[in-house]
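Data block below; observations after.
With one protein chain withheld, the remaining protein chains of the complex are depicted in position.
Letters are used for the chains, namely A, B and C, taken in the order the chains are written, and counting of residues starts over at 1 for each.
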Amino acid sequence: MDDRVILRVGAKILIPFILLFALYVQFHGDYGPGGGFQAGVIFAAGFILYALVYGLGTAKRALPPQAVYVCAALGVLIYAGVGFVTLGLGGEFLAYNVLAHDPEHGQEYGILFVELGVLITVFGSMVAFFYAFAGRRKIQT
Amino acid sequence: MSHHLPVLLVVIPLVAAPLAALVNRPRVSWAIALGSAWWALYAAHALLRQVMADGPIHYALGDWAAPYGIEYVIDPTNAWVLLIVALMGAVVTPYALLSIERELSKDRIPLFYAAFILCLTGLLGIAITGDVFNVFVFLEISSLSAYALIALGPDRRALTAAYQYLIMGSVGATFIVIGIGLLYVMTGTLNMADLAEILPQLEANRTIPVAFTFLTVGITLKLALFPLHLWLPNAYTYAPSAVTAFIASTATKVAVYLLLRFFFTVFGAEFSFDVMQLDKVLMPLALVAILSMSLVAIYQDNVKRLLAYSSVAQIGYMVLGISFASVLGLTAGILHLFNHALMKGALFMAMGCVMYRVGSVRIESMNGLGRAMPWTMAAFVAGGLSLIGVPLTVGFISKWYLIQAALEQGLWPVAAVVLVGSLLAVVYIWKVVEVAYFRDVDPDAGITEAPLSLLIPTWALVVANFWFGIDASATVGVAQRAAELLLRVGS
Amino acid sequence: MVELVDVAVLLLLCVTALAIIRQRNLFAAVMMAGIYSLLSAGLFVVMDAVDVAFTEAAVGAGISTVLMLGTLALVGHQEHKPKHRPILPLLVVVLTGGVLVYGTLDMPPFGDPDNPIHHHVAPHYLEESEHEIGIPNVVTSVLASYRGYDTMGETTVVFAAVVGVLLLLARGPGPRRVRVNGLWTTVVREEDPPELEGDDESGGADAPEPRESDDG
Partner (left out) sequence: MIGLGLFNYWVVIFLMMVGFYTLIARGNLVKKIIGLNIFQTSVFILYITMGKIAGGTAPIFVQGEQDVVYSNPVPHVLILTAIVVGVATSALGLSLVVRINEAFGTVEEDEIQDMAL
């Protein structure tokens, strides 16, 4: 590990910015290009970079596979949950208008939450894919 | 509540899947799967009743009116398909409990049920939607989970079967996407009803026929119509028993439904059959499928593979019904969707019982099983009779309508092929019966009857085979209504 | 100017695609597939699809490439020479392509604002989105609200893939194979219980070195 100082220092500097950028993409998706999906992938990419540089074991200690797997399922539940909330408030499924007093705010909240669901599932899924492939050992012969 | 029934039908299983994955207790996951499957059956049945009584149901998701938003549209045809899918889900899930515990390691069971419910969700979602791109999304949900489910089979060839299915399925899905894109570029809409309205107004052009071709080929790949059936025999043979029973009785049915929907609702019968001359392609393919695949089935040593080839032949019957483009023909095809699900479900589930006790479904391992597992083999024989088309079974009803439809158009050679297909079915079913009832059982093997939780679902389907074979008025009524609406006659 | 970039990128895409077919070293092929994705992302920017370009760059050139490399590290990277000439696939491809080209002949020309595609549903989104939804990015408003149900389906597709991948890969370190009399034989089925326990490597048994081949 010691012979990759540049890589480690470089990653250390880059990763916070990648994660920050992901958050920007998530919350700026209403005004510019971006949204939950892109943010999720970038978030995952930042984390995968961490795993590549510092080793899979360290990465799994920081973010256990079980947590990643819960994320992947949780996002779907959040998305569908927004739908159930709108049903409960008397609207059609995913009709965000009923979420607030005026439709425009309702749409804003609805989009915020479903994009959050997308972010969580996509982040969880991409890292889960990475763990699954990287954690598989080569066949010993 | 009942107003939201269409969306709840799909969304409750969709939410159940992540829950089943999260609880991580095999039996609890199974219970969640069972609950969502039975809910789907209840909802699908309620929808069918509502549609038959009050006409089509529309549900605007997100409250955005079509064509700006995505819309669920339910008419007799897809209510019928929804019921088939939900029914098979509801019957196979209780069956899966022990069958899967035998065939899969324990730590995978929660994920197995998650994938199983996702597959159910996807199939329901395809059948219920009125938006062509939404079809693609749900098609992928069902396909991805089906690939994973098939790969779980105990034999290593399950992996290659799943891979082959994944490649052919993805080609099919991509073709469908191309077709949708071409339709969209010419019309500017993705809503099926809207497309149906705009397409006839377009002047003759070369893009729409190409879109039609790509959609047909793409769906046909998913449908496993001869000669694009290559993925099916391996997939059905090597998948876990419960998965084979479920997928064999639902996935291809939903693909047939998509064909019906695109041919008759979106493009219209006139375009599909008069302009594109679809019957001249479909009918020969269906006839070749019936004859050649029944012949191939006779030469199989593995009973699941035998039944898989028989399924390809049976898909031929359904497509044959469509290719007549008449009310009788469509009625026969739509009826056979349901009837074939009942018979193949029963047959594959009987084989699952054999797998449970014997650990193999090769013909030579079934010596004397008629005595060792009387109920299982009786179910197999009953399903076989239905497959052949003996009177008092549902198979007879399907073939009766099919032959009538052929004779109505004076196509007596076609009717003859249907009969020959039945005779071939006698031969391959007899192969199994002979071994099971006329060979001596190996007394040391100590094989006993399958447990009740496997037998009861199997026999439920067997009873349905006779029930709807003796009194077909309900099923024929729905199928005929669906056919009339698709052809836009009498309404 | 736009046309020039468009044509140039398309030609580069063709070159890359053909190079991928010819390349037998799969590592190189995967890298070129990444380039292909990146180039198409560039093309999407030229065609005003910034959201798509963003995603394609992150997924096609990022995640897909990582997954492919992960696979190659496990399965080896040399492709065999095909044994026979692929006449049938070539026929299928030429036929499919021919049909598609035939289908384009009556399609409205590229970029024409009079295309039917721009006149039915799309203008509604562009005109109404601002006061119906209230956010400036129309792609986001269509994605998350007008066609929000599709997006829920999409999220479910990703989840389905996770379920599938975990079913196939997550449990067990995989079987061991040994060579017996010149034949490969699997000696430990991964269904065997002892192997199943060995998965949670949150300890530190193999901590620092995930794989040998992909940190370049």
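We adopt the following convention: contacts are C-beta pairs under 8 Å (C-beta built on N, C-alpha and C of every residue); 3 or more make two chains touch, one makes a residue touch a chain.
The model shown is predicted, which means the values in this text are computed figures rather than measured ones.
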| item | value |
| --- | --- |
| Chains on display which the left-out chain touches in the complete complex | A, B, C |
| From B:166, B:424 or B:464, residue that would touch the chain that is not displayed | B:166 |
| Sole contact to the chain not displayed, among B:184, B:263 or B:459 | B:184 |
| Touch list for chain B against the chain that is not drawn | 133, 136-137, 140, 144, 147-148, 151, 156-157, 159-160, 162-163, 166-167, 170-171, 174, 177-178, 181, 184-185, 190 |
| Residues from chain A at the interface with the omitted partner, ascending | 31-33, 37, 122, 125, 129, 132-133, 136, 139 |
| Hidden partner interface residues of chain C, rising order | 2-3, 6-7, 10-11, 13-14, 17-18, 20-21, 26, 29-30, 33, 36-37, 40, 43-44, 47-52, 55-56, 59-60, 63-64, 67-68, 70-72, 74-76, 79-80, 82-83, 86, 89-90, 92-94, 96-97, 100-101, 104-105, 107, 109-113, 115, 117-118, 121-122, 125-126, 130, 136-139, 142-143, 147, 150-151, 153-154, 157-158, 160-161, 164-165, 168-169, 174-175, 177, 184, 186 |
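By our rule, only the chains that are shown with their structure count from here on.
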| item | value |
| --- | --- |
| Centre-most chain, if every chain is reduced to its averaged C-alpha atoms | B |
| Chain pair with more C-beta contacts, A-C versus A-B | A-C |
| Inter-centroid spacing, chain B versus chain A (mean Cα positions, whole Å) | 36 |
| Centre-of-Cα separation between chain C and chain A, whole angstrom | 18 |
| For chain C, residues that touch 2 or more chains besides their own | 145, 148-149, 152, 154, 156, 159, 161, 165-166, 168 |
| Sequence positions of chain B contacting 2 or more other chains | 14, 17-18, 21, 61-62 |
| Chain C-touching residues of chain A, taken from the complex the two chains share | 1, 4, 7, 25, 29-35, 37-38, 41-42, 44-45, 48, 51-58, 60-61, 64-65, 69, 72-73, 75-76, 79-80, 83, 93-94, 96, 103-104, 107-108, 110-111, 114-115, 117-118, 121-122, 124-126, 128-141 |
| List of chain B residues in touch with chain C within their complex | 14, 17-18, 21, 61-62, 64, 67-70, 105, 107-108, 111-112, 114-115, 118, 121-122, 125, 131, 133-134, 137-138, 140-141, 144-145, 147-148, 151-152, 156, 178, 182, 184-190, 194, 198, 205-207, 209-211, 213-214 |
| Complex contact set, residues of chain A against chain B | 69-70, 73-74, 76-77, 80, 83-84, 87, 91-97 |
